[in-house]
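Here is subunit A:
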Amino acid sequence: MGKKIRNLLKLIFLSLLIMGGKNIYAAEKTIIIGAPLPTAFLYGWDAERGIKLAVEEINAGGGVNVGGKKLPLKVEVIDTRDLEPGVPVSEALLAVEKLILEKKVDFLIGGPARSEAALAAMDILSRYKKVSIITTGVLTPAFHKKIEENYDKYKYSFRITSHVGVMANDFIVLMEELKKKHNLAKVYIMVQDVEHARKGGEYMKKLLTEKGWQVVDMKIYPTGASDFSVGLNEVTKAGADILFIWMDMPESAILLQQWSNLKVKALPLGFLNAAEQPGFWKATNGKCEYLIVNLVNGGNAPANITPWTMKFAEAYKKKYGLEPEGYGTSSSYMAVYALKDAIERAGTLDADAVIKALEEINLMGVYGKIRFDKKNHQVIPSLDPNEGAVTSIIQWQKGKRVHIFPFKTAEGSILLPPWMKK
Partner candidate 1 sequence: MLEVTNLMVFYENMLAINNVTLTAKKGSIVGVFGSNSAGKSTLMYSISGIILDIKKKEAMKGGERITVFGKVIFDSKDITNLLPHERAKMGIVLCPERRRIFPESSVLENLKIGAYLDKRNEKKNLEYVLNIFPRLKDHLNRQGGFLSGGEQQMLAIGRALMASPSVLLLDEPLLGLSPYYQKIVVDSIKDIKATKNITVIVAEQYARPIIPVIDYGYIIENGSSVLEGTSESLLNNPDVKSAYFGV
Partner candidate 2 sequence: MQNKRRERIDRGIKVRTDGLYAISSFKEIMYLVFPRLLLIGGFLLLPIVLELAPYWKRVINILCVYAIIAISFDFLANFVGLVCLGGGLFVGVGGYFSAILNSYLKIPIFFSIPLSALLGGIFCTLLFLPCLKLRGVYFAIVTLMYPLLFTRIIEALNILGGTNGITGLDSFPNQHIENYLIILILLIILFGLRRLVNEDIGLVMRAVKDNDQSVKASGINVTYIKSIAVFIASFIGCLSGAYLAHLYMWAGLSLFSLDFSILPIAAVTVGGGGSIVGAVVGSLILVPLSEFLRFFGTFRIVIYSLILVLFLVLKSEGIMIYLTRKYHQFERWVDV
Partner candidate 3 sequence: MSILVVENLTKSFGGLKALNAVSFEVKEGEVFGIIGPNGSGKTTLINCITGFLKVNSGKVFYRGKDITGLPPHKIALMGITRTFQIMRPYYSLPAFKNLIVPLWSKRATKLGGWRGGGKHGDRDTVAVDILEEIGFERDSKVPYKPASVLPTGYLKRLELARCLALRPDVIFCDEIFSGLSVSEIAGLLPLIEKLKIEGVTLIMVEHRLKELFKVADRVMALQFGEKIAEGDYKDVIEHPKVKEAYLGSEEV
């Protein structure tokens, strides 16, 4: 408790400093990066850590070289609370505006993490002409489609992480492999009632049917649902082999526990926000074993994807005392480096020049080669880290997150739960 009080005092002191010292400008120009993030959520705090780690490393190396002058970076994090229920998006947008108008940031990296907030923020970014790189949350394809439809207006927004479409394709490749190996045929889909999850579920359903899978049913659970037994009983009844899940609510832990308790003969697989964290094993008392989870970008769990991946993971562990926890860490980290790269090539902080430079970027990063699509500013995905940004899919095995996809970089093979052995 003493620590908390000390923290509180520090906060109050700091706030006084900032309120009082608003007009004292630093003698030297710094590049200020604004990070609007829901810091009370995994996507927020992990992204914050990723950004801070990168900034620290860059500043240790002297800063960013802008036209021959080395400028240090500075991060301004603001809590958007946008993943909390009952908080209006305008609250998050106001936070973005606060960063732009009051903290005078030069670039934005991070969120907002909620899709609709990020979509709404694009209009603000274009109004203030601020370049922003989305690194966490936001999985909806609407994001890059919006840029593509009105490039001139929305060219300020970039996204350095995957989206639903890419993730679905990765899942298909993975599942085709499973089908070949274990002779699986039936899928049962459970998704949460949010845009990206529903889009993901529907997209998966379409792709799977095309590939000859039999999709038994797709169930949409409202956010906060806490009992999945009816659905799981249906899974058993239908004899499904794979339980495809797409949820970002913590209650998905209940789903996994029920799955394990009821010994449902279907392999759970999908995108589960809660299951990304290393702590999930303990949270489910190990009931999450065999679960396959998409971490969206490589490097969010330790793996050997590119030479940089383990370096990043170790640096992270050294600074924060634990492994990167999940989605948003490596991408936020990379976004800072991408920005540095672009600024150095542009030689200026001017928004249009930096946009140009970002469009041309070709940087080998933590999770493969970082390149942006020139038309919609979406990072170009690939299954090969030498070609583009790769996904990381892990399976929970004996309390560890084992990197199993893309196969090229896999560090273990996929296991089936014992009760599924035919």
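Per the selection procedure, all candidates are chains of the complex that A comes from, given by their letters.
The criterion applied here is as follows: contacts are C-beta pairs under 8 Å (C-beta built on N, C-alpha and C of every residue); 3 or more make two chains touch, one makes a residue touch a chain; residues count from 1.
All figures in this text were calculated on a predicted structure; none of them were measured in a lab.
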Exercise for review: Could you sort through 1, 2 or 3 and say which touches subunit A in this complex?
Suggested key: 2
Revision key, fill the gap. Within the complex, candidate 2 is touched by subunit A residues 8, 11, 14-15, 18, 39-40, 78-79, 81, 85-91, 93-95, 97-98, 101-102, 115-117, 119-120, 122-124, 127, 140, 142, 146, 150, 193-195, 198, 222
